[in-house]
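Pasting in a structure now, in C-alpha cells, and then I'll have a few things to ask.
A single protein chain has been omitted; all remaining protein chains appear in their positions.
The first chain written gets the first letter, and so on, giving A and B; residue counts start at 1 in each chain.
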Amino acid sequence: MTRTPRAVLLFLVAALIALAVFPQFAERFYIQLVTKIMIVAIFAMSLDLLVGYTGLVSFGHAAFFGIGGYALAIVARDLDLTSIWTTLPIAIAASGVAALVIGWLSIRTSGVYFIMITLAFAQMLFFVVHDNLALGGSDGMYLNTKPTVSVAGIDLVNLRNRTEFYYFSLLCLTASYLFCRMILRSPFGRVIAAIRINEPRTRALGYPTQRYKLASFVVAGMLAGLAGYLACAQFGFVNPALLSWRESGQALVIVILGGMGTLYGPVIGSFVLILLEDYLSSLTEHWLLVIGFFVIGVVLFLPDGIASLMTRFRRRPADEDGGGETTVVASGAAGDD
Amino acid sequence: MILATQLSMDPSFFLIQLLNSVQYGFLLFLVASGLTLIFGIMGVINIAHGSFYMIGAYLTYWLNLQTGNLFLAIALGLPLTVGLGYAIERLAIRFLYARDHLYQVLLTYGLILIFNELQRLIWGNDVHGVPTPPGLNYSIPLTEAQAYPVYRLFISAACIALAAAMYWVIQKTRLGMTIRAGASNRTMVQVLGIDVSRLFAVVFSLGAALAAFSGMLSAPVSSVYPGMGEQVLIISFVVVVIGGIGSIKGALVGAMLIGLADTFGRVLLPEFAGFVVYALMAVVLLWRPQGLFGEPAR
Partner (left out) sequence: MTEFLLETEGLSKSFGALAAVNGVSLGFRRGETHAIIGPNGAGKTTFLNLLSGEIRPSLGRVRFKGQDITAATPDRVSRLGIGRSYQKTNIFPSFTCLENCWIAAQSRLPSSLRFVWPAERLSDVRARAMRGLELAGLAARRDDVAARISYGEQRQLEIAMMLAAEPELLLLDEPLAGMGPEESQRVVGLLKRLAQDHTLVLIEHDMDAVFEVAEVLTVMVNGEVLESGTVSTVRASRAVQEAYLGEDQTA
C-alpha cells in the first residue's frame, strides 16, 4: 500500500541530486529561498501524515511549527543553550506535548468539528504568544546565537554559513522523508491507513483507533516542531505569524497542491507555491489576491495535486491503485456528517 | 481578587458587565447562526464566513461616510451583502456540495485571501472608527461614576428583534419549514421535491447577510480594522463547537456562554483573558464532544 512507483523513485533521486548541486551555481538569495522552501516542505510533509495518511484534516498545524521555533528562541535566551543536541530535542518535545494535549481534546470529534477545533486551539496559542510580553508580544523574539552542531568540540556544520545551513536543511528534509516512509511501512502505518479508509471497521477489528490517531497527531506535531526549529534558526527570529491560521492554511494548500498521501507531493507543492508567491510579490503588493484565485483554481481543477499528474501519464494502461485510492478517501471522509 | 470583591459589592458594575456580555453574545449569535445554518442545511463548512462580517463592517463605514446616516448605510449595505452572498454561492460554493470538507475548507480559505486583499485595496490598512448615530450617542447613568451607552442597548434590541424574526421565519413560513426539514434530514428535502439548488442559494445568502449585519451593528462599537473577520470567525467556531453544529438553539446558548465567559473573563482573570473561551470549549469537548445541542455521532 505504500509502494513507490519506479518513475517517482527516479524523480526523487534526480531531485535530490539537483538540490545537492544547486548551491554551487546559485546566488545567495536563492540559496536562502530554497532553504526556506525545504523547511516549509518538512512542515507540509508532517501535515500530509495527518491529512493524507490518517485522514485527519487539521487546520491548526502551524501551532506546532510555531512552538518548535519559539522553544528554540526561549531556551537560547533564558537557558543559554546553543547546542543542537539539547535545543532540538527540547523544541521537538515541546511541540509533541502541545500536540498531545490539543490532540487528546480534538480527537474526540471528527470531520468538520475536528477542523474547527484544531483551528480554535491553534488560534488560542497564537494569542497566548501574541499577548505575552515575555515572548516579545506581536514583535516576536530574536535568536542571538544560532545553534551549534558539534561532536567532541569539533563543529560538524556551521549554521551561520548560508550554504552549510542549506545542506543541513536538505539533510533534515531527506531524513524526514525517510522517517515518514519508515513509519508508513511499520505496523503503525498500516493501522493509520486502515483508519483513514474505514475507521469503524478498524475499531471493530480490535484497534483502539483514538490512540492511533492521537499518536499520529503527536508524531506529525513533533515533525512540525523540527521544521519550526529550523525556521527559527534560519532567520534568527520568530514572531506570532508562525502560528497563525494563514500559516496552517498555506500548509494545507501545499499538501493538496502537491498531492496528498504521497509525502513527496508536499515537497513539490512547497516549491511551486513559495516560488509563485515569491514571484508574485515581486510584481505587486496585492499578490495574495492572485494566490486566493490560485487556491480556488487548485481545488476546482487539480484536486489530486501535481503528483497525480506524474503518475497519471505513466500508468494509463495498467489499472493501478493510485487513482482509485483518492476517490475512496473523499467519499469516506464526506460520509461522516 | 480585588476585582472579584468589587464585583460583589457593586451591582451596577456587575450589571454593566452583564449587559456587555449579552450584547457581545447576540452579535456572535448572528454570525454563528449563519455558520451553523449553512453547515446544517448545505453540509458546507465556510471558513470565509467571517469575511462577511468584515465586509458588513467596512460597507457600513464607507456608506456612513457617503450618506452620513448609519441606518441608511445599513439599509443600503444589507442588500449588497445578500447579493454578494448569492454571487459567491453561485460562482464558487455550489461546486463544493459533493466534495470532501477538506476542499470546502481550502476553497473558502482562498476566498478569505481574496476578500482580505480586496479590503486592503479598497479601504487600506488603517483602523477606522464609525461614529455612533446622533440619536443613540448618549449614555444612561447608573451611578454617579458609571453609565451605560444606549447604542449597546440598541444592538441587543436589534439582535433580539432579528432573532425573533428568524424564529418566526423558521417556525411559521414555508421557507422555514424547508430549512427545518433540511437541517434535520438533508436527503428528505430532495425527496420532497424542493428545488435544492435554490434553497441552498437562499440559505447561503441569508447566512452571509446575518454575519454582515452583525458586522454592521458592531462597527460603531468595535471600529473597523483588517483581520476582524478571522477573529470573529474563530470565536464563532468555538460557539458552534460548544452549541453543537447545525443547531440554532445551540448557537444562541453557545454565543451567550461565550459572551459571558469572555466579558467576565477579561474582568476577573485579566491575565488569562484570551484563554477563558477556549477553556470553556475544552470543558465542553470533554463532557459532550458533540456540543450541548448536537446529535451524538454514530
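Heads up, the rule we're going with is that a residue touches a chain if its C-beta (ideal position, glycine included) is under 8 Å from a C-beta of that chain, and two chains touch if they have at least 3 such contacts.
The shown structure was predicted, so the numbers you read here are calculated from the model rather than taken from an experiment.
For the chain excluded from display, the touched partners among the shown chains of the whole complex are A. In the complete complex, the hidden chain is touched by one of A:A215, A:A241, A:L275 or A:L302, namely A:A215.
Checked against the full complex, the one of A:F11, A:Y142, A:Y167 or A:F188 touching the unshown chain is A:F188. Checked against the full complex, the candidates A:A14, A:V101, A:L205 or A:L309 give a single residue touching the omitted chain, namely A:L205. The chain not displayed touches chain A at residues 1, 182-183, 185-191, 193-194, 197-198, 200-209, 211-212, 215, 219, 319, 321, 324-325, 328.
As a working rule, only the chains that are shown with their structure count from here on.
The centroid of the Cα atoms in chain A and the matching centroid in chain B are 32 Å apart. Put simply, chain B touches chain A in their complex at residues 39, 43, 45, 47, 92, 95, 98-103, 105-107, 109-114, 116-118, 120-121, 230, 234, 237-238, 240-241, 245, 273-275, 278, 281-282, 285-286, 289-290, 297.
For chain A in complex with chain B, the residues that touch the partner chain are 51, 57, 59, 105-106, 108-113, 115-117, 119-121, 123-124, 127-128, 131, 245, 249, 252-253, 256, 286, 288-289, 291-296, 298-300, 303, 329-330, 333-334, 336-337.
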